[in-house]
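Here the complex is missing one protein chain, while the rest keep their positions.
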Amino acid sequence: MSAIPANLAVEVAPIAVSRGYWATVFRRTLRDKVTVVCALILLALVVIAIFAPWIAPADPLATSMLKRLAKVGSEGHLLGTDELGRDLLSRLIYGGRLSLFIGILPVVNAFIIGTALGVTAGFAGGPVNTAIMRTMDVFFAFPSVLLAIAISGVLGAGLFNSIVSLTIVFIPPITRVAESVTTQVRNLDYVDAARASGANALTIVRVHVLGNVLGPVFIYATSLMSVCMILASGLSFLGLGTKPPAAEWGLMLNTLRTAIYTNPLVAALPGVMIFVTSICFNLMSDGLRQAMDIKQ
Amino acid sequence: MLLYLLRRIFYVIPIALAVSAVCFSLVFLAPGDPLSAVLPPDATTELINKLKADYGFDQPLPVQFGRWVTRALHGDLGTSIATGRPVNSEIGRAIVNTFMLAMCACGIGFFFGLLFGIVAGYFQGRWLDKLMTSIAVTGVSMPHYWLGMVLVIIFSVLLDWLPAMGAGASGSDDWMWDWEHMKYLVLPAVTLSFIPMGIVTRTVRAIVAEILNQEFVQALYAKGMSAFGVFRHVVKNAAPTALAVMGIQLGYLLGGSILVETVFAWPGTGFLLNTAIFQRDLPLLQGTILFLALFFVLLNLIVDVAQGLFDPRIKR
Partner (left out) sequence: MTTLLEVVQLRKHFPIKGGLLNRQTATVRAVDGVSFTVEQGETLGVVGESGCGKSTTARLTMHLLTPDEGTIVFDGKTVGSSQMPLRTLRRQMQMVFQDSFASLNPRLTIEESIAFGPRVHGVPGKEARERARDLLAKVGLNPAQFIRRYPHELSGGQRQRVNIARALALQPRLLILDESVSALDKSVQAQVLNLLSDLKAEFGLTYLFISHDLHVVKYMSDRVMVMYLGKVAEVGPVQAIYNKPLHPYTSGLLSAMPSLDPDQRTAAPPLVGDPPNPINPPSGCRFRTRCPYAEGVCAEVEPKLSAIGADRLAACHMVNPDSGHTKAGMALDVPVLPSLMKKTEATA
């Protein structure tokens, strides 16, 4: 008969630290190859954009009427030149800076503002909620394209104006999602338990509500990034975004339009960049959503 | 139920008023003198003042707004500064063009969207599903104005099968459903159809997959129902959501896609808006924005009411 030594019986090893929610999400994301590939592509684009001065072979603003609309693979210009003779490869690389900037920043802004508004509306309820949400409803009636163009048309072209315009466009949808999630969370028992502990509203929001709200809102915001990219470039395409001679993918599509008859490949290239970036954002957002949908 | 309807319609009035006020004041926030597009740079002060009086720009803003609203309620939205024609007729013609384009685009988009969505839903997880889903994601992520350019490059420039721009020599005044006119419609409609196609595919796939995964479908098969019978059940259950999504997409497209219309110079409402912005044609801009804004407010109302009618869970 083997008796378990007394000290061994009592000292069971404690279970290893269980992973937190975000750590689990991260692990699951890493297993999804598509998402990882998209994330890497986007990372590469960002890196290239940041280090543009060191990577680009030529000056993106250097014009040359002699060399205009050179074909892809011409000497000295790997991807040809545009209608003013500027090296396309360099302009694409530099273009990433502005395009990514206008594509991401408005969503980030809207995320901050929209979450603040939505959580306030959801948590406070009553007249505050009605006031905020009805205001959002007015904006929500319009498709984003129309709203962006209307606001930009009023404010005028330019980088700053487009960012303002796009931020305004994306605040209502984010607010709506944030409010909806906050209302759901607010009605759960653990918020009541927190109130029963005597915590004040701010503490409850900080400790209990935000942690559970930020996740879903964040996912929604990432899905908006691809839309923002397309919209931002669309604004430039219409002449309502960045102004020439800046290098920006949408603007380049605009100015190269007339070139489609003489040099179609070059004319189409900027759009490829927009397309690739947008699709990567979309796939990454889908992957993140799946990773966060942990069945409990 | 009637009360719900009335209440919704009741709310439209203040919204419409707010929207009109915003539309009206938008253009005054814009930098630049509204008349600068029309006046020669060396115009005399008298001329400027006279034109201002003609257009009523010398009155205080609330008065201008009031006059504008009264006239608008009578159907008079002013005269376009650039073309001299009444704004109404400009918008009227543009609507017809956009309508045609939207219907064709939706027709193509919905057809393929439903097809791909149902196939993807039935073949969940297999390569066919992945293929359909990829097409859908492409449709949603693609900058459609770029797609338009690419299609123009392929079909107009390289192959010369289809015209690149415009709606035909005579515009839409005497449209006939023959190839001479329809060839202008093909490229814009196909380009535009990618958006509804992408969205409908994703939505339909999700619903069909969800329905097929439910236990009652297994019960149907166990009862000996044929695949076609099950299919009818799936369609019946998926119809409400699918129809809702398609309705909303149609609504959006009816509002005019400014980007695609610009690429193809298709004379629809979107193109009109573009022109108005760049020519700083104030009456046209106000009129167009107002029309589009009210159109979308109305569209939302219809969608809300329709949802209330069809979904028994929404309290009456």
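Think of it as A and B in the order they're written, each chain with its own count starting at 1.
One rule holds in what follows: contacts are C-beta pairs under 8 Å (C-beta built on N, C-alpha and C of every residue); 3 or more make two chains touch, one makes a residue touch a chain.
Keep in mind that what you see is a predicted model, and the values were worked out from it rather than measured.
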Contact with the hidden chain (one of A:A56, A:I93, A:A110 or A:A194): A:A194
Missing-chain contacts mapped onto chain A: 12, 14-15, 17-18, 20-21, 188-190, 192-199, 203, 207-208, 211-212, 296
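Note that in this section only the chains that are shown with their structure count from here on.
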Touching residues of chain A toward chain B in the complex: what are they? 137-138, 140-143, 145-146, 149-150, 153-156, 226, 230, 233-234, 237-240, 250, 253, 257, 260-261, 264, 267-268, 270-271, 274-275, 278-279, 281-283, 286
Give the list of chain B residues in touch with chain A in this complex. 15, 18-19, 26-27, 29-31, 137-138, 140-143, 145-147, 149-150, 152-153, 157-158, 252, 255, 257-259, 262-263, 273-274, 277-278, 285, 289, 292-293, 296-297, 299-300
